[in-house]
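The structure that follows is given in the form of structure tokens.
With one protein chain removed, the remaining protein chains of the complex are shown where they sit.
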Amino acid sequence: MKTLEKLGLAAAIIAAPSLGIAQETAEAVADTTPQNAEIGFIFTTFMFLIAGFLVFWMAAGFSMLEAGLVRSKNVAMQLTKNIALVSLAAVFYYLIGYNLMYPGDGWTIDGILGAFGPAVLEAVGLAETTPDLTYASVGSDFFFQLMFCATTASIVSGTLAERIKLWPFLIFVVILTALIYPIQASWKWGGGFLDGMGFLDFAGSTVVHSVGGWAALAGALILGPRIGKYTAAGRTVPIPGSNLALATLGTFILWLGWFGFNGGSQLYMDSAANVADISRIFANTNTAAAGGALAALALTQLVYGKPDLTMVLNGALAGLVSITAEPLMPSLGAATLIGAVGGTIVVFAVPFLDRLKIDDVVGAIPVHLFAGIWGTLAVCLSNGEASLGTQLYAIVLVGGFTFGLSGAVWLVLKITLGIRVGEEDEINGLDMAELGMEAYPEFSKG
Amino acid sequence: MKTLEKLGLAAAIIAAPSLGIAQETAEAVADTTPQNAEIGFIFTTFMFLIAGFLVFWMAAGFSMLEAGLVRSKNVAMQLTKNIALVSLAAVFYYLIGYNLMYPGDGWTIDGILGAFGPAVLEAVGLAETTPDLTYASVGSDFFFQLMFCATTASIVSGTLAERIKLWPFLIFVVILTALIYPIQASWKWGGGFLDGMGFLDFAGSTVVHSVGGWAALAGALILGPRIGKYTAAGRTVPIPGSNLALATLGTFILWLGWFGFNGGSQLYMDSAANVADISRIFANTNTAAAGGALAALALTQLVYGKPDLTMVLNGALAGLVSITAEPLMPSLGAATLIGAVGGTIVVFAVPFLDRLKIDDVVGAIPVHLFAGIWGTLAVCLSNGEASLGTQLYAIVLVGGFTFGLSGAVWLVLKITLGIRVGEEDEINGLDMAELGMEAYPEFSKG
Partner (left out) sequence: MKTLEKLGLAAAIIAAPSLGIAQETAEAVADTTPQNAEIGFIFTTFMFLIAGFLVFWMAAGFSMLEAGLVRSKNVAMQLTKNIALVSLAAVFYYLIGYNLMYPGDGWTIDGILGAFGPAVLEAVGLAETTPDLTYASVGSDFFFQLMFCATTASIVSGTLAERIKLWPFLIFVVILTALIYPIQASWKWGGGFLDGMGFLDFAGSTVVHSVGGWAALAGALILGPRIGKYTAAGRTVPIPGSNLALATLGTFILWLGWFGFNGGSQLYMDSAANVADISRIFANTNTAAAGGALAALALTQLVYGKPDLTMVLNGALAGLVSITAEPLMPSLGAATLIGAVGGTIVVFAVPFLDRLKIDDVVGAIPVHLFAGIWGTLAVCLSNGEASLGTQLYAIVLVGGFTFGLSGAVWLVLKITLGIRVGEEDEINGLDMAELGMEAYPEFSKG
């Protein structure tokens, strides 16, 4: 495989003639102790790789959730969209998104528009003579951050399922992952103006989830509801998903991946304090999901007389979105309640959207947008540094930017290529119309 | 995200003026070297987080296994029960279970009944002036241990599938995860009287698996078999699962999660010796599963003339349960054989339970209870510190406690709320009766 790097630690030691002899001040020792810096670098980098593969795994979660919640005649298409969007995100976040989001000192417009240029990783074997070991490898950071970008795109595909054309959707994904997501993310996570204002969004209730939700909402409004979803008399017709086992699997995958999503967003694992904080985040993330699921379970029993599995799944996801803006500071009890509010939002928001005739096939707008807003505001409950005004300002600004720009892109796509399949194709299912294949060719349709 | 903790290692260095200068005895150096302690703390904590998410993932495994082994008319209900029980475990283990199980010095009745009070994690950023770095963060320990509690509840849901009511089942889950599991677990893992007697159960063949199995057995006896499972003439009617692909997926998920279940139970990863032991555990856990699967494969071919996939899946799981009480000491060969005995037990125990008219829908009692007993006894084969008498004593005591208490709870639930759905509802399927929805609404039923 590769030339061994056995001497890595040795090289570090050379550079530290007085290692561990505390004859200087603590900070001086810390900053001039490459050996310890190297250990911290390994810890943080490895943590990013593990958190990153967990967030990657969320792409499978969205695929299964969405495949389970659409009708069987649209399953193959939904799967195609999901694997394609993950792939497009990989390419366009590399080509454009990463440096737009993390311009360092290379902002095109300071604090507002990042740098243009493809991502470049460190040389093999960290060939630099004096590598910066204070954080993590660029490769691990790129890998981790890329998966957040892909997640944002995954959110959109569910809402617009069962009637959108493949290629216009994928063009939107390119614009979302190359431009819309990275630009607004740079405002907070790239050290841009929202970060400077004190906006707090630990792992992305706003930066990731609400952005996916706003893009989905703009698309849903311009695309219109599925045929038969709302009757002329104003009634909403339930269209059950074809495979709740897959939907549940998808929810468990997302729940699992969220440990990486929130935990990795601690960004450092080079000290006992940091790893203890990551532990708090894991525990809080889990309990918020539980709170969301239980709230939806209890509420659907109380309101509708029967529990609703789909609501319970979305309740768990809404709990996860709700805790994402601040998974560290709350106590376990507070995290459970924050998640429970998220689950409650879902139970009431799903019929609310239907009353507005906004057809969101999988419930992504309640889960990611509404609970994302709630989570962003809930930061103020546990983090003394949060300002409600700043949180609201950021929610509105990011929302306006994303909704406006997404809406413009959807409109241009609608006018030029068209974004909706023909009526007959929609009725027969996108799988036969657009792919010429079925997901379950041997099973009869209901 | 959060204030950087770059100085974590630096702080440790200050406290260690003589780091690495071995002018004292080894133990003294070890105990007074915060720098190394901090590195060990990070390793062990991170290991708990990874092992913990693997054990969390087992909840998805149980869900898929059970969803695959019930008939399609009961799939949505089985999924609902599984996601609900994971959520309830999260809340009630936090509120009550954790401190009952790990009372430290705060036993209510010394060695028998732990402490009452909700779990409290360390402060953010380990704000303590002199944090204890000899083990791992409380948050990671809580996260890891919670998942074992949830596993115990998952075991019960499979046995009782296809005829139990949702809410009484969930009430039982609350009592199991808040009281029954933590109290008996404290006897061994909380440092209680069974631990003092020298009872050995590394990762829970008894403490987790047999407890789940006893609770399931008590429930199965009180609930009775499914309609049509046993004819008046005494014949057993096979009721095949609806989706063996999901059942196989669930088995693979459980197999994967078990690396965390057993590996994490080493409890420390702060030394070469510990990480090498965790490696042994991973290898032994894998080969025990293989032994169990192969034994079931060969035996079903020999006994029935055809291999039986469901038995192979349960054989692998029984292999895993069998090695759980002692995954460290056996050689690879011994671990394979220990697992193979587990697989053998399943092949014979499943028809044995049917002869007793105990209807265990997914085979959880053979897998978790019978193989759990075998695994607990098998500790004596490889661990010289084990006493057969003590192992038997603990098996009987934990079994009696769990079976008795569970039986009492099931009886009370039966008398008060009723635990079984009506006959018509059972025949039509729990999904329509209790949820008003189907897992696969578009696919025809057999």
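Think of it as A and B in the order they're written, each chain with its own count starting at 1.
Keep this in mind: contacts are C-beta pairs under 8 Å (C-beta built on N, C-alpha and C of every residue); 3 or more make two chains touch, one makes a residue touch a chain.
Everything numeric in this text was worked out from a predicted model, so none of it was measured.
Note that of B:Leu299, B:Met329, B:Val346 or B:Val421, the residue touching the chain absent from this view is B:Met329. Interface note: of A:Ala115, A:Leu133, A:Ala283 or A:Ala325, the residue touching the hidden chain in the full complex is A:Leu133.
In the complete complex, the residue from B:Gln78, B:Asn99, B:Ser186 or B:Gln266 that touches the missing chain is B:Gln266. For chain A, the residues in touch with the chain missing from this view are 1-2, 4-14, 16-17, 19-21, 35, 38-39, 41-42, 45-46, 48-50, 52-53, 56-57, 59-60, 63-64, 67-68, 75-76, 79-80, 82-84, 86-91, 94, 118-122, 124-126, 131, 133, 136-140, 142-143, 146, 166, 243, 246, 249, 434-444. Within the entire complex, the positions of chain B that touch the omitted partner chain are 19-22, 26-27, 29-31, 33, 36, 39-40, 43, 47, 50, 54, 71-72, 134, 189, 202-203, 240-245, 248-249, 251-253, 255-256, 259, 263, 265-280, 282-283, 286-287, 289-291, 293-294, 297, 306-310, 312-313, 316, 328-329, 331-333, 336, 440, 443-446.
By definition in this document, only the chains that are shown with their structure count from here on.
Taking each chain's centre as the mean of its C-alpha atoms, chain A lies 31 Å from chain B.
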